[in-house]
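If you scroll down you'll find the structure; I have some questions about it.
Yeah, one chain of the complex is gone here, protein chain that is, but the others are all in their spots.
Note that the chains take the letters A, B, C, D and E in the order they are written out, and that residue 1 is the start of every chain.
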Amino acid sequence: MSRTPMVATSEAVLAGGVIAQGLGYVNAWKGKTVVVKFGGSVLDVGAGGAGGSTIAEDLVLLKGAGINAVLVHGGGPEITRMLERLGKPSKFVHGLRVTDAETMEVVEMVLAGRANKSLVSAITQAGGRAVGLSGKDGRMLLARKYEADVDLGQVGEVEAVDPALVRTVSVDGYIPVIASIGIGRDGTSYNLNADTAAGALAVAVGASKFILLTDVDGVYRDPDAAGRADHEARTLISELRAAEAEAMTRDGTISRGMIPKVGACLDAIRGGVPSAHIINGTVPHALLVELFTERGIGTMLTP
Amino acid sequence: MSRTPMVATSEAVLAGGVIAQGLGYVNAWKGKTVVVKFGGSVLDVGAGGAGGSTIAEDLVLLKGAGINAVLVHGGGPEITRMLERLGKPSKFVHGLRVTDAETMEVVEMVLAGRANKSLVSAITQAGGRAVGLSGKDGRMLLARKYEADVDLGQVGEVEAVDPALVRTVSVDGYIPVIASIGIGRDGTSYNLNADTAAGALAVAVGASKFILLTDVDGVYRDPDAAGRADHEARTLISELRAAEAEAMTRDGTISRGMIPKVGACLDAIRGGVPSAHIINGTVPHALLVELFTERGIGTMLTP
Amino acid sequence: MSRTPMVATSEAVLAGGVIAQGLGYVNAWKGKTVVVKFGGSVLDVGAGGAGGSTIAEDLVLLKGAGINAVLVHGGGPEITRMLERLGKPSKFVHGLRVTDAETMEVVEMVLAGRANKSLVSAITQAGGRAVGLSGKDGRMLLARKYEADVDLGQVGEVEAVDPALVRTVSVDGYIPVIASIGIGRDGTSYNLNADTAAGALAVAVGASKFILLTDVDGVYRDPDAAGRADHEARTLISELRAAEAEAMTRDGTISRGMIPKVGACLDAIRGGVPSAHIINGTVPHALLVELFTERGIGTMLTP
Amino acid sequence: MSRTPMVATSEAVLAGGVIAQGLGYVNAWKGKTVVVKFGGSVLDVGAGGAGGSTIAEDLVLLKGAGINAVLVHGGGPEITRMLERLGKPSKFVHGLRVTDAETMEVVEMVLAGRANKSLVSAITQAGGRAVGLSGKDGRMLLARKYEADVDLGQVGEVEAVDPALVRTVSVDGYIPVIASIGIGRDGTSYNLNADTAAGALAVAVGASKFILLTDVDGVYRDPDAAGRADHEARTLISELRAAEAEAMTRDGTISRGMIPKVGACLDAIRGGVPSAHIINGTVPHALLVELFTERGIGTMLTP
Amino acid sequence: MSRTPMVATSEAVLAGGVIAQGLGYVNAWKGKTVVVKFGGSVLDVGAGGAGGSTIAEDLVLLKGAGINAVLVHGGGPEITRMLERLGKPSKFVHGLRVTDAETMEVVEMVLAGRANKSLVSAITQAGGRAVGLSGKDGRMLLARKYEADVDLGQVGEVEAVDPALVRTVSVDGYIPVIASIGIGRDGTSYNLNADTAAGALAVAVGASKFILLTDVDGVYRDPDAAGRADHEARTLISELRAAEAEAMTRDGTISRGMIPKVGACLDAIRGGVPSAHIINGTVPHALLVELFTERGIGTMLTP
Partner (left out) sequence: MSRTPMVATSEAVLAGGVIAQGLGYVNAWKGKTVVVKFGGSVLDVGAGGAGGSTIAEDLVLLKGAGINAVLVHGGGPEITRMLERLGKPSKFVHGLRVTDAETMEVVEMVLAGRANKSLVSAITQAGGRAVGLSGKDGRMLLARKYEADVDLGQVGEVEAVDPALVRTVSVDGYIPVIASIGIGRDGTSYNLNADTAAGALAVAVGASKFILLTDVDGVYRDPDAAGRADHEARTLISELRAAEAEAMTRDGTISRGMIPKVGACLDAIRGGVPSAHIINGTVPHALLVELFTERGIGTMLTP
């Protein structure tokens, strides 16, 4: 099992350069906190955990390098499937799931019981130590009913965040994995939007970065670019100032499913998080490339 | 809102005596750990949490008095109900639920997603800070397949316990609430007997007491005494040495559902826990009476 | 030596309720400091220590429950007896003992040498760890001559309190027992009023409660009520605002020996102590009943 | 208020040499503990404290230099005077005061109430922080009845020493001043020999030196030398091995009052104290000269 | 100053893989200590510091990643040049510089005054915090005269290593830079072989790796391979067990200047250092490539 050394060739020189650059970032982010949102269509929680994604491995490497990684997740498609099995159709208003008491039970079981613990398994298998939590634990995500023109049931919005529990387990070497469920002042469970909850948590823990893993490469100048690979490189936006993002939302360049994602990023930035990133979670080690190279891989929003 | 003082009457003298005795026990258990198993038929997790029980309030009072309370729970009846809703009949062999992959998903959802978070809500409402966990979190309950004469699927037995996470959150003021699910070396989830898991955890955290909350008053000399209130007091056993309990199990005095409970107690005692208690969780503040009065309320097993 | 369990009867339910309430208070007072003044006619220091009182036991229970108990004591009657034995009559002006140098020697010997060490013995016998101190130790009670219309000799008043020594020994698990003797800037010993000294100390250590143990039940609306048991309950005042107490002192409702006691309580309250209590130290566990029940036993003064 | 510098003269050179030597010793004893016994005929506790002695000042300087000074004292002559005033004659058997209950009360009052607090005053006046204690405080000197051929009453001998309280107050910057009174398992007070008690305490606190201040210069080869100044220098023994001291006790060279003093020193040395010193407490700064010069001033006993 | 993101191309995938592997090593070496020897012909200390080498930058990156880097250096050529300027020829016996008192002065000036401080400047310029030391500081390298058949003057060998100072400054975030000069028990300076001194220090600080930076690629099977680039790759040895290295030294495969280098490595390994590496310090970032890639770049010796 002998090593095959690189000798003094261009290969070694190249590797040396990449490592030197990466170490510089390790040094810069060490001791900092990075809140990662994972879920939506990327999350395909099978028996094996994170469904082929390198997210578990990447989080373990981040933690090992001294960066406090915090994972927040939702799990919409899985909830829909379970409701179907129980013979209960999913109903959405303004993109939000109408959540009656029975639906909330299923949401809580699927998110906090199944998706959450699958991610814990995946991180454990990747060599890390994970703690699966929901926003109810340690009263982390205090929520209230989201008031809309129609009654959405137990759909909630974050009222306050208590980051103490995240800090406690982070300091002790665990990666917190948090299901986007909130708790009301009277103990009621609330179904929270995971992007928004993750952004609020990033602000509360004083995160240095907030990273949204999605299934597209980022924000495009040409909203129809997604799916056409050759075109993407030219229209993907690498860096975006908050003001530009707001303008692009108003003029429709940012549209549909990207609106709440960009919105969560903007909330994080306004709350003091120095940068928020929307990247493609299906690319292996996308998280590492975004964090540890100068060029990055997706769209970075800054104040 | 004026107080009505007791003046120097027998009432005050009586109260003084009770408090003096109770404080003596507070002093004795302070800084110690008490592992409480709650569940089975006692656990009726409705929307309100702990179903009329004072368990949540009692745990908060224990924690407030400087005693590290740890709660372990199962949730069999609830699992059966959910499986029924999904059109999947429950099958038991030797009293153990045959757990195929699909059943395990439901077990995990109900225990870690629903029962667990309901208890967290209940403790939060009682003024405490709770963290809902499963044995997978922090790789707390490492499990392996339970080998029986028939294949029971993902029924597991505890292989090793890592108490680090329980200590981390306990030290920081949280009450850990733990669903009896284990994790295999390959990341597989296992369905664990909650009594046994709780006993193993009591040993691993170095608990000073292990308390099983059930729906009977304890161990009876006359196994048919349960249910006949006038008779119970005469045959309920207050203190039981481990050797006696073993003999009573062999001769059939301890029988049926009491066998695994006494077994979990004996395992805890053999592992070094100084005393294990089987008490009636339906009596208000049963936990406090057992811990803070000389007479107690149920059966105490000692080495 | 078998336990006699309470089974599921009203007895257990009652005990559970009392303990639950008491634990709530334990939690509330934990880590707080309670300064207790004991002495005057209650203090009958025989060979056995605290003369039948449960004060030593109560202090040990408080300390055990995590409450920092501090005991301050005087010892007038004992001083008078010793002076008599030495053929020296006691002389009082305005209720204050005229204290020439020879008398001061006796005061110091009786208070710091005899009463103090007897209380230390009593607490030690009750299972606690006590440290007997005077206000000279650690220059705790810096005093100056009390200037009156006649020369009272070494009668002093507190000029400043240094609580450092009380904190040092309290933190280390000891109950400080403090004789009411002060030290002047030139090293002179001063005879201090114990009620006043205790109140000043309560302020300096940031006590949460100041409790005066006397031989009456508290403050009465009808000053002639004392001694007539049936009448007392109706006229004993349970709660008293500082302003009311001041008014009652002016109009004579509070009179004679109760004046300096209420005065010490008012000083403590004005100095920031949230509540001051005058209770009957001859009732067993009066201290515990006052602290750990909602109803209490004597008179509580609040700002 | 201009300084008068020494310029580069022999005066400065001499001072430099003395200081250099002294600092070497400061460095050597820093952080170490020195138990000093003061009392007997040297102690003349007047209103002013340490009766002209520099002991208070010396202890404050030691403490300031980082050496943990602990003072133990008796007070025989003062006890005798107080008993006389109370019309109670002192009775001695084998040099021990027969101590009935009434005598013990006086012993405790005089030692713990008067001598002790006078020394506290003296140290306070010298700029230090002192805490006056007895062997009853913190159950420091656990004692039992001394069994002799005649009943000596409450004369005790040390059974065990708990040095915790001495450490607590020493670490916090106080000089503990300890009256030689013990406490029995049942709370009884015992009259202890101060030399013996001091030696036992020196062992228990792990003292580096045990110093007995007396009114003679040390141990003489010629027991009749004391009092004849010109002769003393030739016969005073500077260093004495334990074995020699034992031989000299057997052959009568060490006799009368010196026997218990040498005995206390030998006990300390056998208990692990590296050196014990008998020096003349009436010489100003004798303690400093013995500790900080190579030549010393009295007799040093070594193992 | 817009970023040019990598999009989801093979480039990003490749970078992700390299970073993932590197982070794994960062995690593995974090908190560990790596002793690096730099010098001989590699060291060309001009005004700019480390003469074009990336050593300063690499050490700063290591330190930033939580690895305790320690640099040891010699400086033979520079010493020779300075001696020449002073008109004093260098004389070598068995490859060791004959070091009379005058030569030793020059050795100390050049190594501790010039080479050392140039390296400190270089590390400072690279963004790190460095402390230049010699083996005399903190009595780090206690040395004695090296006894040979001819008198070599102040040539020394390491007698004992005190790693305390290295730990003090390392823990506080500094990179220690150590000139290979020793101090005798009598304060004499000794000229030490830098390879040997570095190996001894690696053992004493409990280093996880000892790395010798030279101007060849490592150990070759064919000792004549050096200098012929095409041939090197085939004969360079990637991993070498201690026993093999010893055999190769005996049979002459390892010869000339490589003997003391391999010897220092073997000493380090025998002293408990898990691996020692001989690599080419002229390749940019050679240190990083050896530490953070699986393949490495030079020869790794293991037990």
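One rule holds for everything that comes next: contacts are C-beta pairs under 8 Å (C-beta built on N, C-alpha and C of every residue); 3 or more make two chains touch, one makes a residue touch a chain.
Treat the numbers as computed from the prediction; the structure is a model and nothing was measured.
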Checklist outcome for this item: Shown chains contacted by the missing chain are D, E
Item to check | Selected from E:109, E:148 or E:243 as touching the chain missing from the view | outcome: E:109
Checklist entry - Which one, E:12, E:131 or E:245, makes contact with the chain that was left out? => result E:131
Checklist outcome for this item: Missing-chain contacts on chain D, rising order, are 2-8, 12-13, 15-20, 22-24, 26-27, 30, 54, 57-58, 61-62, 64-66, 217-218, 229, 232-233, 236, 238-239, 280, 282-286, 288-289, 292-300
Checklist entry - Which residue numbers on chain E touch the omitted chain? => result 47-49, 82, 85-86, 101, 105, 108-114, 116-117, 120-122, 124-125, 129-134, 136-139, 164-165, 168-169, 172, 174, 181, 183, 186-187, 189
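Going forward, only the chains that are shown with their structure count from here on.
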Checklist entry - Chains in contact with chain B and with chain C: which ones? => result none
Checklist entry - Whole-Å distance, chain A centre to chain C centre, using C-alpha means? => result 60
Checklist outcome for this item: Expressed in whole Å, how far the mean CA point of chain C lies from that of chain D is 36
